[in-house]
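The structure is given below, and queries will be raised subsequently.
As you look at this complex, bear in mind that one protein chain is not there, while each of the others sits in place.
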Amino acid sequence: MKIMNCPLNGPRNISEFVWGGEVKPMPDETKLSDREWAEYVFLENNTAGVVREWWCHVPTSYWFIAERNTITDEIVKTYPASEVFKSRVDFAGAKP
Amino acid sequence: MTAEMNWGGTNRLPNRGALIDRSRPVTFSFEGSLVEGFEGDTIASALCANGQWMISRSFKYHRPRGVLTMIGQDANTLVQIGDEPNCLADKRRIAPGLVVEGQNYFGSFDSDAGRFVEWVSKFLPVGFYYKTFHEKRSSWRFWEPIVRAMAGLGKIDPHAHHGYFDKQYLFADVAVIGGGPAGLAAAAEAAKAGGEVLLIDENPKLGGCLNYARFDESGEAACKADGELLNAVKAAGNIRVMSDAVVTGLFADNWIPVVRGNRFYKLRAKAIVVATGSIEQPAVFRNNDLPGIMLGSAAQRLIHLYGVRPGKRAVILTANDDGYAQAIDLLKIGSAVATVVDLRADPPQTALSKAVARAGITVHAGSAIAEAYHHGNKEHVVGVAVAPVAGEGQLSDPTASYECDLVLMSVGYSPAAHLLLQAGAKFAYSTASHMFEPREIPAGLYAAGSVAGQFNLDQVAAGGRRAGWAAARHAGGTVGAEPAEVSDPGAAQQTHPWPIFPHAKGGEFVDFDEDLKYDDLINGIADGFDNVELLKRYSTVGMGPSQGKHSAVAAVRIVARETGRDLAALTVTTQRPPYTPEKFGHLAGRIFDPERRTAMHHRHLELGAQMMPAGIWWRPAYYGPKAEREKAIREEVNAVRNDVALIDVSTLGGLDVRGPDAAEFLNRMYTFTYAKLAVGKSRYVLMTDQAGVITDDGVACRFSEEHFYVTATTSGVDAVYRSMLQWNAQWRLDVDVANVTAAYAGVNIAGPKSRQVLQRLCQDIDLSAEAFPYLGVREGTVAGIPARLLRVGFVGELGYEIHVPYGYGEALWDAVVEAGQPEGIRPFGVEAQRVLRLEKGHIIVSQDTDGLTNAWEADMPWALAKTKPFFVGGRSTQIMAKMPLLRKLVGFTLDDPALPCPEECHLVIKGGEIVGRVTSAVNSPSLGKVVGMAYVHPADAAPDSKIQIKIDGGRMIEGRVVKLPFYDPEGKRQEM
Amino acid sequence: MLPAFLPTGLLKYGFLKKYPAFRYIPKATELKQHYDVVIIGGGGHALATAYYLARNHGITNVCILERGYLAGGNTARNTAIIRSNYLTPEGVKFYEESLRLYRDLSQDLDFNILYSERGHFTLAHTDAAMRTSRWRAEVNKHLGVNSELIYPDEIARLCPSLNMSDDVRYPILGALYHPPGSIARHDAVAWGYAARAAQMGVEIHQQTPVTGLIIQNGKVKGVETPRGAIGAGQVLQAVAGMTSVVAKMAGFKLPIRTIPLQACVSVPLKPFLDQIIVSGSLHVYVSQSSRGELVMGGSTDPYGLYSTRSTLDFKEGLLGHMLELLPMLGEVKILRQWAGMADMTPDFSPIMGLTPVENYYIDSGWGTWGFKATPVCGKTMAYTIANNAPHELIKPFSYERFLTYSQVGEKGAASVGH
Partner (left out) sequence: MALPKVFAHNQLRRSPIYRETQKAGAFPEVVNGGAVPMHYGSVESDTLVGARMGIADLSVLPHTGFKGAGTIEWLQGQGLSIGPDSNMAFRQEGGELAARLAPSEIFLIDSLAATGALIQKLNGAWGWGTEKPRKLIGYPMPRQDSHAWFMVTGSAAPEMFAKICGVDLRPHKFKLGQIAQTSLAKMSGIVIRGDLGQVPAYHLLADIASAEYLWGAVLDAMGEFNGRPVGLAALRQLAEG
């Protein structure tokens, strides 16, 4: 059983977590063609190597980010999502 | 001999047997006859003590098999014990009344009809089943049952039920696996750093080989080392010893399963010392599988651990000093040693070999056993032929033959490296020691003792100390100076490079489990399977119950030679967990399967509800006996339509969405718009994923500017909650989302008379249609309980959903039931609710939608906001709008009253093609006709279009598309 | 009648002095400068494609490049279940053709793949599972595939070993019964294809990884290997478990996540379970092999990984559920566990055919359902390569379907690894 070091709860068995897949920041949909949008929705890098991923600690429903090597399964580091998503996101037309 | 001596078998030795307690006789049965042994005996030792040498029948040829290792590393002693098949007789200790039976025989154990297979064995070459039986399709149909019937070993008891197994987590700073000299030294040294040390050993007594092996003529060396090492372990206060405990694997981040009794431990250690020792390897010669032929270490175990005489007259085949030690062991118990056959051309003169010479025992140097002899039934070895070694694997004609009832094989070892290999360690074959040796070991893992190629006792102890020291340091302990290394001249003399001697008449077993002979491997290679892994799959070498512990190395050697490849470049086949077989029961343990019950759960049971699972919740399907299902559902529906009834809706998901951005957040998560939803009002919510697929629905209730209470489907809410949190981790809106599903119990009181019932319980809310209209939401008290009230229309009648804190749920239920007596209120279940909502044309996500349904197919464009800049799945939904619609969800009815109601998932057919399916259908009690929803071809989606439905028996019936809802289209009743 | 069945093929082994070896897998030769078709990957699909290229289309200047040993990837690691009871018409037609080819494959290849009809039961423990089972049964029947939704009494009659009691957490409400469901010796399928393809001139090179692709203005020209570059007219990638990595060399991404799928076997037992039992709700499936081993598996691992390491929690979860279905197995023992790498697609259907690169073809997205498709993949991919146009049966499985929102939803029929 792997150990995942949760930024909130510390090292835990990885069975306490769910995998959220690769961090794939959403592009500005107003600037994409239909096909480009479909590519964003469906295509995966599926990288063999170190990947930045979403993980959620189930007992606390806490989402964070882990950098994991998908060949060795080594978890390189983990940190709060706020270190990547630093500021409020608004969409054109939406009032803040 | 005294009476006590006589007990426990005629082969029982006086004054020996470290593991048995002669004061405690034990009687058990084997194949129906009673056997006497002592407490501490294994089944095998007790049987040997009583002269029962054949313990099992081999897998393919049903040859008699006996003790090989006496430590459970082989499959020669597999027996059946009650409902436990494939039990290792040389590991399992006897108990009073234990009923032991042989396995894998036809007719009787002693004269097994299955032996015929060997008579025709020359017609059954390696992989024969690939080469024939397929002349016609029917050929294999004929032969397969015959082949299949021969398969397998132990039997299943179809009526058995698994016993009580459980699990426990363990934690340690340093775990030491193996309680032999290396493990003892490692534990003692690691303990000095003060951390928690866990010493795990598979035997009942610590000490490993020190309990049976001989390192000098007098045998004192072992005793001395044993004493010192054990004392050091006992002296340390921080070493926990687990005996009789088997480590079956080594998984990521030092995660270790340990089996002891009926408990399965899972150990997490900061550092691990693997001191699992090595596995003595058999020699390959004709009839090397006969009972009475065993590993030298097996004989020593019988003598010293169990006080059992392995034989009266022995021939010892050796290639190292251990064979001479075994000769001395045999002499000391008064057995004769006919000869020592040494594979080495000129064995080094050692203290032990000199002692053997002094005893006047002939030594055949540079010789091997050409074949072993037996009587007709093959039940025991009776003699051997000895021949000089002429070259690698080649023998000259035999020069001598000896009668004997015991043959010991002591020709070398292979590291018990399974755990290290599982953990990713790299081993390579050393042409110096002729063994695989560790080259690369992952951080936090340390190897000591013979698994690491250390054999000399001083070197083993030093290796243990060094590994224990390194482990303690890795675990963060404060350690002193690194213990010194001791070099070992001996290791190179332990293992012979080629103890394999094919015979013209065959019968030289390389793999005992699978009855594979030398030629089978040679021929497999000749067939083109010249890679170790391919040969394993083609010949099945190493695939038996002992997973190649005695055949893998021989197989690699043979492949290397046959293909002219360098042994050092080859590895044994992948070592997969478990190291020794684990019971299903161990792995299952206590089966933890959490379930959720609503506050009213027991009330439903008291009312005779049939419960059904909904996610991990239990919900009442309907109330009444199974036999009266239809009647019960119909009556429950009628109660809602005509009077009043209540349903437990506690399992409905509930989310509190609060904060300045609450409305904006819902706008992004759902397809509708919520910014302008008035306080005190509710609105439908529909959720789609990034691909525009419908994933959930519910209602959003606005209790204040900044507070929405959003419902979600029972099985969907956890995913909805999780995705909300994940999205807002990216958006950073000023909103807080809380999953309060379990915190609120919910009751929906529905029916034309629901208002008058509720009025009796609710004073502080004006329930009148004007003050509290349809789709309104209020907060107040019901029966003195703080409550959230929702006027929702899922079932299409006047109704109130009452949400109260869980702790009050049962009291609320009791109060409503009580208050509704005058109206004859009754409970209704999920089945009736499904009928009611279908009559109203409401979809159930995941029943009326599937993994690909989008809002256009579900015909819900009305739920899509036109003006919002964004919602999850919005762009994909727009893209799909431009594409041809392939199916559409519609309501339908059957005009011909004689037609049966279609089942859910009956197909909708157009021009012979499948265009859709019925998602819901019911013979509506309220409308007196069949109504349903189905996916149809878009061309047939308009009201009054005809559709063809294929029902049971392939019959086609005609349905007519009708506008939804079926019941009360104007919605007057729910808005009363 | 009986003589017809006598395994006369075995007589020679008994009577000949010297073992009459037949080299099924040819010795490796030198690589040529150029092949008409280079196939990346030496698993069942690749070997089958080579076989049908040679047999059906006369294309024999073909070279198979396997980075490890022959059929040592998922072909060696799957649990050998064959069935066609899928959910979508596209899927059902495709797998039914595979089943048809499998039935005669031993004769076709003159190599016994130990094909054995056992009957396949997909147990339903919930309403939703019952609906999906009926849906599959109805689609199957409409397309002439033998499937039926059956109820507990009949299940009990057909598989007496199952625990049918009502007082368990997930009582069995019904099952999708698919009599043609079969098992076969997975390795033998690959070996048989290899042997016959080789006899027709196909070259098989083991221990030869492809390290790069030679692509000129959108057209594949060859591949690079540690043994040198090779020219190729056409190139097929059939590398389950490494699909995205190889596709990346060709310069395109796929809707695939690579996730381990684990399995295990028990110590051999006397035959007692003749059927293939699958439970989606309990995430388990089990059948008993011709060796007497129980072959068991479940759903894919909880997260993506390019590794075939085993985990303990897989076994713990699997056997907990196994004992709910077959409570008499508590004392039975696990012998060996292993893992393969499954290329999971969003709709649980494969991705086959042409790619954005000219003359470069893909056979991928085989998730947990690759073995059962081996013959039909070989046949249709061979056709696709020979005609540079997708075979009718695989048109629905094109890479393009995702970019045009026209997926083929098989999740309901394929979500448990079987």
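Letters A, B and C name the chains as they come in the text, with residue numbers starting at 1 for each one.
Criterion: a residue touches a chain if its C-beta (ideal position, glycine included) is under 8 Å from a C-beta of that chain, and two chains touch if they have at least 3 such contacts.
Since we're looking at a predicted model, the values are computed, not measured.
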| item | value |
| --- | --- |
| Left-out chain, listing which of the shown chains it touches | A, B |
| Candidate in contact with the missing chain, chosen from A:W19, A:W37 or A:Y62 | A:Y62 |
| Hidden-chain contact residue, picked from the options B:M611, B:A743 or B:I844 | B:A743 |
| Among B:A811, B:I844, B:A881 or B:L899, residue touching the chain not depicted | B:A811 |
| Per the touch definition above, residue among B:R24, B:K234, B:R439 or B:R590 touching the missing chain | B:R590 |
| Absent chain, residues of chain A that touch it | 8-10, 12-13, 15-16, 57-60, 62 |
| Footprint left on chain B by the chain that the document does not show | 166-171, 266, 268, 590, 592-599, 602, 617, 650, 656, 658-660, 704, 706-707, 734, 736, 738, 740, 742-744, 784-785, 805-808, 810-811 |
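Assume only the chains that are shown with their structure count from here on.
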| item | value |
| --- | --- |
| Intercentroid distance (Cα basis), chain C paired with chain B, Å | 22 |
| Distance between chain centroids, defined by C-alpha means - chain A, chain C (Å) | 31 |
| Sites on chain C at which at least two other chains make contact | 309, 311-312, 346, 404-405 |
| Of all residues in chain A, the ones touching two or more other chains | 1, 18, 38, 42, 73 |
| Residue ranges of chain B touching chain A (in the complex, touch as defined) | 251-253, 255, 266, 268, 664, 667-668, 690-691, 721-722, 725-726, 729-733, 739, 868-870, 875-876, 879, 882 |
| Complex contacts: residues of chain A adjacent to chain C | 1, 14-15, 18-19, 21, 35, 38-39, 42-48, 70-73 |
| For the chain B and chain C complex, residues of the former touching the latter | 59, 83-86, 104, 120, 122-125, 128-140, 142-144, 147-149, 151-163, 165, 249, 251-252, 255, 257, 266, 422, 519, 522-523, 526-531, 533-534, 537-538, 540, 545, 547, 574, 576-578, 581-585, 587-589, 591-593, 595, 612-613, 691-692, 846-847, 850-852, 876, 879-880, 883, 903-907, 909, 913-914, 917, 950, 954 |
